[in-house]
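Shown next, in structure tokens, is the structure this report addresses.
One chain of protein is taken out of this complex; the other chains stay put.
Presenting chain A:
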Amino acid sequence: VRHSQHRARPCAPTGPLGVQLSPHPSLRRRLCILKGIYPHEPKHKKKVNKGSTAPRTFYLLKDIKFLLHEPIVNKFREYKIFVRKLRKAYGKSEWGTAERLKDNKPTYKLDHIVKERYPTFVDALRDLDDALSMCFLFSTFPRTGKCHVQTIQLCRRLAVEFLNFIIASRSLRKVFLSIKGIYYQAEVLGQPITWITPYAFSHDHPTDVDYRVMATFTEFYTTLLGFVNFRLYHSLNLHYPPKIDGQAEVELKPAEGKEYAMDSESYLEKLSALSASLARVVAPTQEDDVEMDEFPVEGETAEQMDARKKEQEALEKHKKLFEGLRFFLNREVPREPLAFVIRCFGGQVSWDKSLCIGATYDVSDPSITHQIVDRPRVEQQVVGRYYLQPQWVFDSVNAKLCLPVADYFPGVLLPPHLSPFVTEQEGDYIPPEKLKLLAMQRGEDPGEESEEEEEEEEDDDNDKDEEEEDESEKEEEIKLKKMEEQKTQSNKALPVKVTAGKVRLEDKQRLEQEQQSEEKRLAIMMMKKREKYLYKKIMFGKKRKIREV
């Protein structure tokens, strides 16, 4: 499935089908967005377009009729009338009438549209990507202008609820720090769900964006996401709306000390701190983790079963990546993404009390194992913990193992951050860092030095810094040696041979090759036009790939 190249201008879609959908294009647009009606590409464009080839948008007649039967059309009309009356009342300064009208403000619900568009829950999950990205974007909007404050608050609430669910279900799989924002990928009920969140900066609102379109989308997406959240929470036996676990709540209370904010607001704040676990409807028992019975699937060999089992184990291990580690976030690192990622993999996380509500322990806590720092150097280092740059967390998650820490110390030039979404096919270019990582995942070359380093560091922390330097020097030496070896090897391997016999042999081969290539060229000449076109296209794509590599 793909989008066609052109996107007709939004004002174009009148359709040649002769159906006057509604007098106002904005209503038509809203209906199309809410009901998920999209244009179609006619088979005979010229025939439908009365002989013209101008780009126009075509809808199916069926779809348009379907839109007209939507009960929400009447609600929209009612709302329009309400707005008109209200404006009139204000104009006449009839405050009583205005109040009365406001009390009877017509409302509409999109529940039935959600149900209609997604008859099963899995369908809804499949389409959740855009909904999440949009909600996360809207939740970062300022509370002025642009769109309704309620929408922004709702988006924020739903987004936080979703994050909490992901933490509770530990279903995050991949994270990627891009220049556009942070990509997350979670797996819910076997469906990969990818969403992007912008970096936490205020937006420079562009002028060439129609916020009404976005608001209509968001309206639908918030409804969808709310229902999905409800269902997801119930699938884990969690309360919805979410409740913070009783214990954690008690822990949180004294940390506040005094009145923090309004009750309703502070609750959302506490939730969005992402540090507390959620309350369950049924208290979890110890035997919750019952081993799954194994049903052999027909037509599956033992090898496949084994492979599946192994995969399952790897997944379980991945879920418990940060189990037992205690992190502390410095105030210069982005708190929310890091807290989310760390909590998703079982780690404990805290931050400075003045930074955000929900901090569970202090910097001085001796049990902290990792402190995430994003400064060139740290003034007062506490013995017994790693000071790391935030990329370590993300890289470790993507690598599915805790990477050696040496590359991520503060002030160190970071190794490249690779996209976890790329799966290289044969012949594609693979960056050397990825190769190294793959080798590490296979367990071939986990970097013995680095492991030793860790042990040593754990043994005697006192002269850690000096050792670090030493080790980095050692590493450099080793690298240099390796490079030299490679060079000498390559020198040795050069096929420089001067004997006459050999040269002739090579010539023969080359001749044969030439002959073959000529044969191929001649055969290509005999191809039919259409096949030749296809062939050239494929070869062009291949060549481009090679060139890029």
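Please note the rule applied: a contact is a pair of C-beta atoms (placed from the backbone, for glycine too) under 8 Å apart; a residue touches a chain by one contact, two chains touch by 3 or more; residues count from 1.
We adopt the following convention: contacts and distances are computed from a predicted model.
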Choose one: "Multifunctional methyltransferase subunit TRM112-like protein", "Septin 2", "BOP1 N-terminal domain-containing protein" or "Auxin-responsive protein". The correct choice is the protein name in UniProt for the chain not shown.
-> "BOP1 N-terminal domain-containing protein"
Just name the one of A:27, A:177, A:363 or A:440 that touches the chain not displayed here.
-> A:177
Across A:366, A:384 or A:416, the one contacting the chain not displayed is A:416
Among the options A:204, A:303 or A:379, the absent chain makes contact with A:204
Absent-chain interface as seen on chain A, which is shown | 1-4, 7-8, 10, 13, 29, 32-33, 36-41, 57-58, 62, 66, 100, 103-104, 111, 114-115, 118-121, 123-124, 126-127, 129-130, 133-134, 137, 176-181, 183, 194, 198-199, 201-206, 208-210, 213-214, 217, 226-227, 229-231, 234, 240, 332-334, 374-375, 389-391, 413-414, 416-419, 421-422, 431-433, 515, 518-527, 529, 531, 534-535, 538-539, 542
